[in-house]
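Quick one: the structure is below, questions incoming.
As you look at this complex, bear in mind that one protein chain is not there, while each of the others sits in place.
Up next, subunit A:
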């Protein structure tokens, strides 16, 4: 459905993307993970035909994204990473305008989406909060029922409740056969919806894996507070991978197999336990390290 082949683009400041390749199959939800400045939006701009690649190509539904301007867009919906609408419109008038540009007459889906995302479309866009604008953008990307929906950081600005509703919407569309590509810098955000994901770093793809593999590769940090420092010491000496130890507090890294950790921990009284939120590089630290060594 969507093929990115050897996509390369260098900007005048030396930044850019190098040899980015992946394929998204029909009806699949594909995640595109990377830290800030990794090149996610740049790749997506090529997919949307806004930029001409130095090398490589993007094909959607058999059409070249750069040459097929106006054709490709019949099959796609797009949510830009930075939201900005035309001045002097309300949410409703903007969506009405987009629908007429898309050539869509039926308003049923638009109204359903507005209802589900719970916002007042009659508000002037100038007065909308970031989350509200994001919702307007999501409606614009979904309302014409495209075959492929491309979302650049879709859940930025949405509160947890809305993120959940958004996830449901994606899963419903997926069940109806829609293909998705969505970028994010957080693994938690995409693991609920995605089948596969690519990880990009400094303009190059470091991995394209299915979500279960990524989940097992994922490194989690637990912080455990024991009753006594002695317990902490003994637990730390048990052969598990210890990140740090201080008094009766131990930080431990677990990757893939949780059983040795839970079995060992069951031997001690535990006062409290926390999961540490980490950034993408730390979650896939092993993976990034391995890549670095190979190179």
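Keep in mind that, in the parts below, a contact is a pair of C-beta atoms (placed from the backbone, for glycine too) under 8 Å apart; a residue touches a chain by one contact, two chains touch by 3 or more; residues count from 1.
FYI, contacts and distances are computed from a predicted model.
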Chain not displayed: protein name in its UniProt record ("Succinate dehydrogenase / fumarate reductase cytochrome b subunit", "ABC transporter permease subunit", "YojF family protein" or "Glycolate oxidase subunit GlcD"): "ABC transporter permease subunit"
Listed residues A:18, A:45, A:192 or A:249, member touching the removed chain: A:45
Contact with the hidden chain (one of A:34, A:77 or A:91): A:77
Sole residue of A:25, A:69, A:228 or A:244 that reaches the chain not shown, by the stated touch rule: A:69
In subunit A, positions touching the absent partner: 45, 48-52, 69-71, 73-74, 76-78, 80, 82-89, 97-98, 100-103, 140-141
